[in-house]
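What you see is the complex with one protein chain gone and the rest in place.
Each chain carries a letter (A and B) given by its place in the written order, and its residues are counted from 1.
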Amino acid sequence: MARPTLSLLFLLSFFLLAFSFNAEDPELKTCKHHCRQQRQFSESEKRECELRCEEYARERREYNPRREGEERERWEGERNPYFFDRESFQHRIRSEHGSVRVLERFTQRSELLRWIEKYRLGIMEANPNAFVLPHHLDADAVFYVIQGCGTLNVLREENNRESFSIRKGDIVRIRAGSMVYLINHDDNEKLYIAKILRTVSSPGVLREYFAVGGENPQSFLRSFSSEILEAAFKTRRESLEKLFRHEKGAIVKASKEQIRAMRRRSSEGGSRWPFGESSSTFNLLNKRPSISSRHGQLFDADSGDYRELEDLDIQVSFANITGGSMMAPFYNTRSAKFAIIVGGEGYFEMACPHVSGEQEEGERSERGEREERETEERESQEKRISYQKIKSQLSHGSAFLIPAGHPVAIVASGNENLQLVCFEIKAKDNRRLFIAGKDSILKQLEKEAKELSFNAPAKEVDEWLGRQEEKAFMAGPEHRREKRIPVNSILDFAGF
Amino acid sequence: MARPTLSLLFLLSFFLLAFSFNAEDPELKTCKHHCRQQRQFSESEKRECELRCEEYARERREYNPRREGEERERWEGERNPYFFDRESFQHRIRSEHGSVRVLERFTQRSELLRWIEKYRLGIMEANPNAFVLPHHLDADAVFYVIQGCGTLNVLREENNRESFSIRKGDIVRIRAGSMVYLINHDDNEKLYIAKILRTVSSPGVLREYFAVGGENPQSFLRSFSSEILEAAFKTRRESLEKLFRHEKGAIVKASKEQIRAMRRRSSEGGSRWPFGESSSTFNLLNKRPSISSRHGQLFDADSGDYRELEDLDIQVSFANITGGSMMAPFYNTRSAKFAIIVGGEGYFEMACPHVSGEQEEGERSERGEREERETEERESQEKRISYQKIKSQLSHGSAFLIPAGHPVAIVASGNENLQLVCFEIKAKDNRRLFIAGKDSILKQLEKEAKELSFNAPAKEVDEWLGRQEEKAFMAGPEHRREKRIPVNSILDFAGF
Partner (left out) sequence: MARPTLSLLFLLSFFLLAFSFNAEDPELKTCKHHCRQQRQFSESEKRECELRCEEYARERREYNPRREGEERERWEGERNPYFFDRESFQHRIRSEHGSVRVLERFTQRSELLRWIEKYRLGIMEANPNAFVLPHHLDADAVFYVIQGCGTLNVLREENNRESFSIRKGDIVRIRAGSMVYLINHDDNEKLYIAKILRTVSSPGVLREYFAVGGENPQSFLRSFSSEILEAAFKTRRESLEKLFRHEKGAIVKASKEQIRAMRRRSSEGGSRWPFGESSSTFNLLNKRPSISSRHGQLFDADSGDYRELEDLDIQVSFANITGGSMMAPFYNTRSAKFAIIVGGEGYFEMACPHVSGEQEEGERSERGEREERETEERESQEKRISYQKIKSQLSHGSAFLIPAGHPVAIVASGNENLQLVCFEIKAKDNRRLFIAGKDSILKQLEKEAKELSFNAPAKEVDEWLGRQEEKAFMAGPEHRREKRIPVNSILDFAGF
């Protein structure tokens, strides 16, 4: 078979996956027209340019990348279950001094995600000098300090208060039910904390309990009857009312004096900041990155670094992908990875087998289940192993999920670094395996396995696998496209 | 703001939570009338009396406390998912010599309780000299002997039978699938055992297997075909039939001679009663109580006391609250606590965040789910953290559930002690934190945190927190009410 025919087949197979290919798409026509008009292009370059136009058009139809003001992207009529835009984080607490936003329950997004239903992701923002009122949660939590610094106090047992300073890169595990309060003790910088929560009772049902408060948050004490409160505190109701008239919300502003006192106490109290180390926190960015090159860095902390992660079986990592670079296609053998974008822009692509079929299965109505059964039985006669691409634009505040086994690549667009805070569950025994690059798992195939797998001489396969000498992080696709698609075409696209 | 206005606000906020406040309520009118007629009352005392009337009326409407002959209390049109009256325990085994009753499956009560679906609670009663036929369960079990004494035999592997005497306060763990039989060897006293069961197969589906029996219980051997039984036992069917014609039920009466022989054998066989200790059981009441005062005692046993509890991650405790006293508001950081009332009367109050919303979520009909999603999305714009009170009367044989994080107070009414057997799951690493009393977790707040949380001078907060000097158990609310509401008003209420 000649090469052009092959290319054509390759493309066609892609188009078959597209939903409804409309050959009359006017934007596609314009794009192709631009290609043919490029005088500096050879014939094959013109053809390639047109192919790019088609690919671009197809992607636009398929994934409908989200833009400002547009409605949420659809996942075959549903939402893509693996991507969460900024709006998927919903306010739990909000005041003029800060907020806590928590990602919707995973089962609300899709029945497909029931297996991670007990986890929630959250983002806390505290303004300069803000104080977050004491509260407890019915969930274990791991905090990662994205930005800023503050003092965190944890009341976990009687006659014991732990106080420690936190700053960018710190990981802190908070045990379920611990009463927690914190201050941003900086006068200028906001304090941002990303967190993963693992509920201990009803999976994914997260509850905040404020012992103090007025109308919002209400103190849980107000739901006890007066007779119990009066007996418990030996105090008449009128006096109690005075103590629960707090009307300023769950995040309030502390005075300079208050902050100074609390900060001083925390640094005296055996906490590590600014000197020393405690076992209560771990600074991820102080650790040597596990991977580092001009294209990016990856910092990992597991229970070996921070013992408090052990029983949760969680790993925390921070990826910093240089603008224009990418993280090569890889997969986790066992972990599911939650990533929150904390800086930059880009996109990820993930190979996902059989998503449509599974989704039907997840939504099990009586009738649906029966039909599905029949479908699957029929399909079993002509099973075909194929994959669907999942692609989403990434920007500050969005998040995505990579289940175990799923190959994924992450690309940093433009000049800014793409920064991700990642929480990986089922971390024990997990391996991160790269498909491309210096460490490609494919290099370990035996000579004969290469021949049989690629239907090509092993030497040719080796030559191919050897080309990319970077490891994990490498130059992204951006420059290549710019070199080969005329700039005005791209501008046209942008104007769609 | 003047104090009366504040009081009013406080009350109004309570009334807003009530379902439908009917100002024309004739009972309320009568009650208030009584208040105004108390000549010995000052004006403020009269006003307080009226407030009590309103509160009482509201509670009556909201919680509709259960009385003899009334129908089960409603939980916003459903049943309160955290309280289980005596009738919720259903007979599994019943004969004239005893019974085994098991609490309904938690998912039958509410989808909200799916997370504890693999647990069941049970109560066994064996009359004097009763013998419970050998059987096994597909569940792990922890027994607590509420009353009486007996001999328990456990057949767990070939050529091995464990026999041990049991008496009030004993904890015994029975491994799933062990063949068990027991006798009440007392001539007069009933043997009562509370148990928690953790199913090993289908969550919450509990199955009893009797190897012996006739019509009821049927022996499971009778469901094998004759040909297999004849080959297995080298016995003709007619002879087999004779052995499985037992018609006396699962709990039968043993003769004095049989009891004497079994009892003697158990005390010879290395079991501890009446001397010595074995590792097979643990007596909770022999241990020093973890909390003890004139207001109550608390006995706790975890895997440190009794290793057999370790893999189940269960703690057993016994609370004995003095009549008229109460257990101060507290919460468990991680455990869910099942409590069974084994003596006395009283009530519990629990603060429960957002119950209605969650329940909708639990019952996920297609339409329901969609509506809920929209509701939650809308709500996310104006999230308000508040709590609902759960209150139920407690009496002998009823049970309740306290999930992790939920603050609860338990009050013993009248003169009799309120006694509770408690099984706590997810016991490892759990802490019991009190909100009120000498050990109040609130005392550990820093000075500035108190100021910011209560919007009051720290000194005032400290003074308030210091008033109650009792720890965990303290005087209950009963006397206070009696002192301040005229007796005839109360009588009127009782006559409603």
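FYI, a contact is a pair of C-beta atoms (placed from the backbone, for glycine too) under 8 Å apart; a residue touches a chain by one contact, two chains touch by 3 or more.
As the structure is a computational prediction, the values presented were derived from the model and not from experiment.
In the complete complex, the hidden chain is touched by one of B:47, B:156 or B:428, namely B:156. Considering the full assembly, A:326 is the residue among A:35, A:262 or A:326 that touches the omitted chain. Where chain A meets the missing chain, the touching residues are 3, 6-7, 10, 13, 55, 59, 112-115, 326, 328-329, 331-334, 336, 349, 351-354, 358, 361-362, 366, 369, 373, 376-377, 380-381, 383-389, 391, 403-407, 409, 411, 426, 429-431, 433-437, 439, 441-442, 444-449, 451-456, 461, 464-465, 467-468, 474-477, 480-481. For chain B, the residues in touch with the chain missing from this view are 90-94, 104, 108, 131, 133-134, 136-138, 153, 155-161, 163, 175-179, 181, 200-203, 205, 207-218, 220-228, 230-235, 237-239, 241-248, 250, 252, 254, 258-259, 261-262, 265, 365.
Throughout what follows, only the chains that are shown with their structure count from here on.
Chain A and chain B have centres, each the mean of its CA atoms, that are 41 Å apart.
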